[in-house]
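The complex appears here minus one protein chain, its other protein chains still in place.
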Amino acid sequence: MSKVRLLNKKTGGLTLKQKEAATGIGFILLPLISLAVLMYYPIIRSFFISFFDWNLLSDPVFNGGENYKTLMKDEVFFQSLKNTLHWVVMYVPMSVITSFLLALLLDRKLKGSGFFRTMYYLPVVCPIVVVALLFVWIYNTDYGILNFILKELFHIDPIGWLTDTRYSLFAIAVMSVWKWAGYNMLIFLAALQGIDESLYEAAALDGVKPMTLLFKIKIPLVMPSIYFVMLTAVIDAFQMFTEIFIMTKGGPGYSTYTVSYYLWSNAFEYNKMGYACAMAAVMFVIIMVVTLVQNKLMNKKVQYDA
Amino acid sequence: MSGTAGGSAENTSWEGASKAAELSGKVTYMHSGDDYEREMYANVFKSYQKYAPNVEIEQMYVPSDYSTKLKTLATADNLPDLFWASESTVKDYNDAGMLANMNDMLAEYPQLTEDIIDGVLDFGNIDGNQVAFPKDWTSYVMYINRDLFAEAGVEVPTNDWTVEDYKEIAAKLTQKRDDGTVDVYGTAVNNYRADWINWMGNYGAEWFKDGKSNLSSPEALEGLKVMSDVIEAGSAPSPGSVSSTGDSEDRLFIIGKVAMYPSGRWVIPSFRSECDFEWEALEMPKGTTRSCPFICSMVCISDKSENKDIAANVLSYQMSDEGLKLVMESALSLPVYSDLMKDESFVNTPPSADAFINSAEYLGSSSQLAVSKTGKWAEYNSMIVAALSDAFEGNTTIEEAVSKIDEQANSTLFN
Partner (left out) sequence: MVKKKRSNFLAYVAVILVAIVVILPFVWMVVSAFKSQRELFAFPPTFFPTEWKWENFVEAASRGSISFLHMFFNTMKIAVPSTVFNIIFSSLAGYAFARLRFPFREKIFMAFLAAMMVPFAITLIPRFLMFKDLGFYDTYVPLIVPVMFGTPFSIFLTRQFFMTLPKELEEAAIVDGCSHVRIWAQIFMPLCKPIIATLTVFQFQSSYNDFMGPVIYIASDAKFTIQMGLSSFRNSFTSRYDLIMAGSILALIPVVIIFICCQKYIVRGIAMSGLKG
């Protein structure tokens, strides 16, 4: 009650409520301007450029929807989309399951779990350039340590991890799981540790088996985190550039072209800026749709759990 | 054309010396390459400044992603006065209005074009205007490890060897263990434009004809097959198995894991300092004929430069005997002047200069020249790299690869 009264008290011409609003706007003003100028304005401008034929060097020439028409017939673009999708289907389950298992493991209050947590997180802080170069070396068909180990232990003939179209994307996905598992693990760990202890106690009293506990309590309760991790993974799939740029340059063939890599090649190698922007617009729409669908699913799921 | 090491207008043969003394101002010179080259050009500029005390040259060295950098500079309206551009990008840059017309400069400094090798100017000439000047070139030759030849009891071939000899020798030089481990590969293949252009050219292929990609012509296919044949025979590692982006073959040669290796002159400095065996350079083996790719960095002058006078004078010094000597010492590339090609102080040894001198006789091809004038090299190049990498890694056949390239390129780029 006192608060309400206070809010209506006038101070220097402004009510407290007005003052609060002014403070709030003041606090977000710079971030908001930065967001508008550096995010939303570029998105709009990029969309605008997508209607031009522009080589970055000479003046842009308006060409209507020509870029979009070409895009719809561009095999490499569709191949890149397909690769991105393939990546999502392969990477997301691998990553979610690995990180979740790691989180379960560290959620048992083992001695020294802090140490292991730190260690598992180490790849996350590594520069992606470093990780990519390191794995190029590890994956090397003839001189890489991985093929050597496989040969010594399992008598497997050398595999062209980055050169065989059957494995190249998979090999990069495994590297990404290694790189990011620690991060996703922390998100899951936080979620697991947020589960009310009393739920476990009640379950223990009822004699619930560990497996049932996992599937009926733990997984449903961390579902929002799982959605969060999945959504991030999908967005990252569209962002994937540096790994490709350093490890395969999209090859062999077009087997590791991702949307971002193809977009970059068009913009900065082939000088097709307008075309690249059209690609960006299509990518934007796809991501928005994915996000909306995932949000819908998530809300449904959360309501169901509640 | 003979140069002395002097540094004053009186005792130099460089024609621009007296003008240099009058000039004053600042120019920026941007180039790519590696540390050797950075130091080399730093030397050239230093010695230039003895003639031009009032000229300041800012050296801008870009070790990687050079063309991205150049384009962003152009977009930012911030082009350096002088910059390098690969022969394949000249057309793009010219279309964008970046390049100054050098015709007047060539008239002002006649030494620039005196004794110049036939055809090299064409790559920088667009519609009669010289907009880029070939600062040097490098021919493609076959480097061989003499020790490994001796070990395998194979006689070192002479310059008149053929592709058949090459394949046979490559197989003989390959040392394979019973379990399939390869200790020495006979040769290596690069998925790089100089390699394809060379092999296709050695069969007289017109791989770019009438404005269309023509890689599936029998001659072009035969040339490319040389590369896939040696891989299939196990005499060469697939380019991707060495490094996924195929750029470590020179390392394998240096450590004695590859016995023969086609490459440009730029590998010589590291071979000289790092190879602990006898090595030599031969001409590329002959197919039905011979044709050497023209691999070159051009020097361009920005059309927006406010100091074109100085820029031209710097270029003229760089290309003078005195300037070139400082560059050619390193053996990274070859002079574009035919008289200097025969001069040991410009084309130094080892390896013996014959392979390089001879290759100047069959330099360049109409296909390469035509494609460089389309302004679409970068994209066409990516298509070829992508399709050929699939073939070299055994994911498709070479026939499938070339028909895919032609279909894709002719329907999207050259339609």
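Lettered A and B in written order, each chain numbered from 1.
Keep this in mind: contacts are C-beta pairs under 8 Å (C-beta built on N, C-alpha and C of every residue); 3 or more make two chains touch, one makes a residue touch a chain.
The structure presented is a predicted model; accordingly, all values stated were derived computationally and were not measured.
Although it is left out of the displayed model, the omitted chain contacts the following shown chains in the full complex: A, B. For the chain missing from the display, the contacting residue among A:Val88, A:Ala171 or A:Leu189 is A:Leu189, taking the whole complex into account. Within the full complex, the residue among B:Thr72, B:Thr158, B:Ser345 or B:Ser411 touching the omitted chain is B:Thr72.
Taking the complete complex into account, B:Leu252 is the one of B:Ala52, B:Ile116 or B:Leu252 that touches the chain left out. Set against the missing chain, the residues A:Val89, A:Met119, A:Leu214 or A:Val293 yield one that touches it, A:Met119. Although one chain is not displayed, chain B still touches it through residues 34-35, 38, 60-65, 68-69, 72-73, 75-78, 181, 183, 243, 247-248, 250-252, 254-257, 263, 266-267, 270, 274. Against the chain not shown here, chain A presents residues 2-3, 6, 17, 20-25, 27-28, 30-35, 37-43, 45-46, 49, 102, 105-106, 108, 110, 113-114, 116-130, 133-135, 137-138, 142-143, 145, 148, 178, 182, 186-187, 189-191, 193-195, 221-225, 228, 235, 238-239, 241-242, 246, 259-260, 263-264, 267, 273, 276-277, 280-281, 283-284, 287-288, 291.
The rule is short, and it goes like this: only the chains that are shown with their structure count from here on.
Centroids built from CA atoms put chain B at 41 Å from chain A.
If you check the complex, the residues on chain A that touch chain B are 55-58, 70, 74-75, 136, 139-142, 157-158, 160, 162-165, 168, 247-255, 265, 268-271. Those residues of chain B that touch chain A in the shared complex are 67-68, 71, 74-75, 92-93, 95-98, 180, 182, 237-238, 240-245, 376, 378-379, 382, 385-387, 389-390, 392-393, 395-396, 408, 412.
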